[in-house]
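On to subunit A.
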Amino acid sequence: MNIPVEYFLVLSTLLFFIGVYGFIVRKNLIGILMSIELVLNAVNINFVVFNRFLFPDKLEGFIYGLFVIIVAAAETAVAIAIIINVYRNMKNIDVNSIKELKN
Partner candidate 1 sequence: MDIIKEFYSGFSIMNQEVSLVLVLVFVLLADLFCGEKGKKYLQLLAIAAFALNVVYGFTLKVDSTYQDSFAGMYVTSDMHILVKNILNIGTLLVFFFAHYWNEHENRSQSGEFYFLMLSTLLGMYLMISSGNFLLFYIGLETASIPMAAMVAFNKKAHESAEAAAKYILTAAFSSGVMLFGISLIYGTYGTLYYNEAANAFQAEPLQIMAMAFFMAGIGFKISLVPFHLWTADTYQGAPTPVTAYLSVMSKGAAVFAFLYILITVFRNYAETWQNILWWIIVITITVGNLFALRQKNLKRFLAFSSISQAGYIMLGVISGSPQGMAATVFYIFIYLFTNLAAFGIISNIENQTGKVGMDDYNGLYSTNPKLAVIMMLAMFSLGGIPFFAGFFSKFFIFLAATEKDQYLLVFIALLNTIISLAYYLLVVKAMFIKESANPIKPIKSDAMSVIGLAICTVGMIVLGFISPIYEYMTSISFGI
Partner candidate 2 sequence: MMAIIFCINGEKKDLIRKVMAVGALAMLGTSIYLTYQFLALREAGDTAEFLFRADIPWYQTLNINYSVGVDGISVAMLLLSTIVVITGVFASWGMEKQTKEYFLWFLMLSLGVFGFFISIDLFTMFLFYEVALIPMYLLIGLWGTGRKEYSAMKLTLMLMGGSAFLMVGIFGIYYYSSADGNLTFNILEIAKNHAMPIDKQMIFFPLTFVGFGVLGAMFPFHTWSPDGHASAPTAVSMLHAGVLMKLGGYGCFRIAMYLMPEAADQLAWIFIVLTGTSVVYGAFSACVQNDLKYINAYSSVSHCGLVLFALLMMNKTAMTGAILQMVSHGLMTALFFALIGMIYGRTHTRDIREMGGLMKIMPVLGVCYVIAGMASLGLPGLSGFVAEMTVFVGAFEHADLFHRFFVIAGCTSIVITAVYILRVVGKVLFGPVQNKHHEELTDACWYEKIAAFGLIIAIAGIGLAPLWLSNMISDGIMNMLK
């Protein structure tokens, strides 16, 4: 069985926009963080698929995916730390609670 590459691309694109959508509508900061993860996963799928289907002789795509995962982990760590800080200051993690700075 071999699934044509387009399907993967469609999947990844969908995933990407779902992530974006989530980022825009979720009210919980953690949720927003998770939707960012979705976006990154879409990217990873892209890399892997491209590597696997189009340029199978080199490993760039896989390695890039790997790095993305690592960096995402670091990013998430810092983000969560900051969210905790937000929680400490405002006693909730509702995205609407960080609207003080504006105009």
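For this structure, a couple of remarks:
Methods note: contacts are C-beta pairs under 8 Å (C-beta built on N, C-alpha and C of every residue); 3 or more make two chains touch, one makes a residue touch a chain; residues count from 1.
Selection rule: all candidates are chains of the complex that A comes from, given by their letters.
Small disclaimer: the values here were computed from a predicted structure and weren't measured.
Per the touch definition at the top, the candidate among 1 or 2 touching subunit A in this complex is 1.
In the complex of the two chains, the subunit A residues touching candidate 1 come out as 16, 19-20, 23, 29, 32-33, 36, 39-40, 42-43, 46-47, 50-51, 54-55, 60-61, 63-64, 67-68, 71, 74-75, 78-79, 81-83, 85-86, 88-90, 98, 100-103.
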